[in-house]
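Part of the complex only, each chain left as placed.
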Amino acid sequence: MTDWLSPDEWRAVALSLRVSSVATLVSLPFGILTALALARGRFPGHGLLNGLVHLPLILPPVVTGYLLLLTFGRKGYVGQFLDQWFGIVFAFRWTGAALAAGIMGFPLMVRAIRLAIEAVDPKLEQAASTLGASRLWVFLTVTLPLILPGIVAGAILAFAKAMGEFGATITFVSNIPGQTQTLPSAIYAFLQVPGGETQAARLVLIAIAVAMAALLLSEWVSRSIARRIAGA
Amino acid sequence: MTLSVTLGHSFGGFTLDVAFEAPPGVTVLFGRSGCGKTTVVNAVAGLLRPQRGRIMLDDQRLLDTNARVAVPPHRRRIGYVFQDARLFPHMTVRQNLSYGRWFARRGNGPDIGHIVDLLGIGPLLTRRPGLLSGGERQRVAIGRAILSNPRLLLMDEPLAALDEGRKAEILPYLERLRDGLGLPILYVSHSVAEVARLATTVILLDGGRVRAAGPAACVLSDPQAAPLFGLREAGAILTARVTAREADGLVRLDCQAGTLWLPDAPAAPGNSVRLRVLAQDVMLALTRPEEISALNVLAGTVQEVIPGAGHDALVRLRVGDDALLARITARSAGALALAPGRPVFAVLKSVAVAPESMGA
Amino acid sequence: FAATSLKNALDTIAADYEAATGNSVTISYAGANALAKQIIGGAPADIFISAAVNWMDAVETEGLVVEGTRKDLLGNTLVLVAHGPAAPVEIGPGFDLKGLLGDGRLAMAMVDAVPAGQYGKAALQSLGVWSAVEPLVAQTETVRSALGLVASGEAPYGIVYATDAASDPRVTVVGTFPETSHPPILYPAALLTGATDPADRAFLDLLSGAAADAVFAGHGFRIVD
């Protein structure tokens, strides 16, 4: 296989996988918390938070990328702060690509998880609380397992989105082979070059294969959870 | 442990306004469908935050809307068997049963194996609740609540979905919980038989208000309450003292009007007990019947003959200091010329005074 | 950092350079606008080759260009292409582009945003046909997409760079816009202030060297002296 992909392309595939996985996994806890707040919370900033979460969906990716650059770039306030205090740099690193991908996939993830949370019967949670479980434990032992299919769905959406994300990524962290050149960036680059279509097509197939594998896995996980809950 | 409850709450068309005390033992909430039983139980469990109210468990304040105190449900340590079982669908039956254990801080509650045997759910332990039958689900729910080692047990019609055989196995266990562990139980039931058997205290609810409340024996023989229980369950209370357990196993009890024999006694000789006698199980005779299988014959006088709605009549007797009710046909009342002051003999079959009619 | 349109040529040059010197070159291709914003935003770039003068100006204004290193590296020409074989067109003032199109579309890069579009619009304006064809222009995100529209036959004609037109056999160059009809199409390159390695300067110099010129010319670029 190695011979029909250049090292740079290999690196793009590997990087895309890494970026998408990290983006999905790291944003998952935040996604769950946000979904929880949106589904159950009754607080003043509810509408605002909801809007904020959807923002990356509404804005053209380029705008999102630009805003990220302004905020998390080297000159950005948050970027400077993180750099100085924690030594975390997003700009032009693969971490930045992951940040961009994570943010772009966030609304999808949150919505899926939120729908799942809203479908949980609060009566079961009440039952758990009468058995001595505090709110945290109720969440961990009852709510969380019951929304697992929703979490899987949210994660796979976010992962797929991350695999395809390009506009925000290239705007935020550019397109540096081996560092920030993800699969979609590479595809894009090929499409911009005379005669790059076949190479682009090859990469597209790889992207599809990877995403399909993830999709099948998630289907299988969801089904087996559902089957267990049905009791069979 | 005593639970004392004062609640005021109103939903759209329904207003609840109750106050009662539940002393140790089993307190049965009794009343028609929709009268507010589940609402009361939910408030005690902490699942409903009533508009006004105060709930004390001994001297611990579980709720006081004036003082803005409301202990959250998980700190109340109150086991709750829901009207709908509410098992956790993602856990096996065994995991459901042991769920409460994880959180029970003080150790050694009831033995899980014992409860499983009692409830006959051994073969289900590895199954998930999704496909259990209605009664199986309810049994698991009972086990789950008991095993969470609570200080107070709330049971909302726990046995409604169960067959008589299973009920007959579980009821004695609940009695043992009540008597042995001193675990107070707040119990919702529609079954007068269950009430008569288990209840220490009965709270009669009607349309969100307490209609009658007090020791089971008193409430059950309250003619006011009779319509709520149904006429067939009308009865009265006799006070008697256990005097001896005889050679053939029967227990001898003395009451002011004579001697009674019962197949079993709720107390050791020397103790006083209260017996519930259904009006339906009492036959009247003008002369003391001889050579009959009924062992228990008490002498008394007619106090009142209350004609019933159909062809029957309720006769109130005085036997010693106690009252006794007899339900007979109007024709018999006429044939025997029953009228206030007339001396009669009340015949009760000993086996009819079943153990489940005795309040301790 | 280099504009995407340079990818093929630069890749070749970089590969030769790496083979010759052992130094490695990392090139990030993206739109000139994105790259400029990233450089202004603190990107760790050493060399910037822009596809448009204005974006290089923006970077220079921020003081990020090493003084004296900016030079116009390459030039390009603008051509009119058609789908499939087509007769050449005389491009001059007032030529009947509208009639040529019929009810078809003229594919161009975004005329207010993307350099190729801007140049094309300027050319058509100076030739006095812009107002006639304006409603028929299909603007694309990049000049490559415009070429794609023509190549696939969705649009009968398009205005693209000569470099792009050369690469696709499905299109025919039917005419070249006079250089005077639009501002000069230039690719400025410069060393950025963040560059510390002397090899950076060496590579930039190499780009204006003869070997590089040959490669660029091979891809259809016009070499600016």
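Order as written gives the chain letters A, B and C; numbering starts at 1 within each chain.
Please note the rule applied: contacts are C-beta pairs under 8 Å (C-beta built on N, C-alpha and C of every residue); 3 or more make two chains touch, one makes a residue touch a chain.
Quantities reported herein were computed from a predicted structural model and do not represent experimental measurements.
A.B. asks: Only one of each protein chain appears in place, so what formula describes the complete complex in this structure file?
C.D. replies: Composition of the full complex, by label: A x2, B x2, C x1.
Basically, only the chains that are shown with their structure count from here on.
A.B. asks: Name the shape of the chain contact graph, picking from line, ring, star, complete and other.
C.D. replies: line
A.B. asks: Could you work out how far the Cα centre of chain A sits from that of chain B, in whole Å?
C.D. replies: Their C-alpha centroids are separated by 58 Å.
A.B. asks: Can you give the whole-Å distance between the Cα centres of chain A and chain C?
C.D. replies: Each chain reduced to its C-alpha mean, chain A and chain C end up 35 Å apart.
A.B. asks: Quick check on the complex: what are the chain C residues that touch chain A?
C.D. replies: 1, 4-5, 7-8, 26-30, 34-35, 37-38, 40-44, 142, 144, 163-164, 166-168
A.B. asks: Please output the residues of chain B touching chain A within their complex, sorted ascending.
C.D. replies: 45-47, 72-74, 76-80, 82, 84, 86, 88-90, 99-100, 102-104, 127-132, 144-145, 148
A.B. asks: In the complex, go through chain A and note every residue touching chain B.
C.D. replies: Checking each residue of chain A against chain B gives 123-124, 126-135, 137-138, 141-142, 145-146, 225, 228-232.
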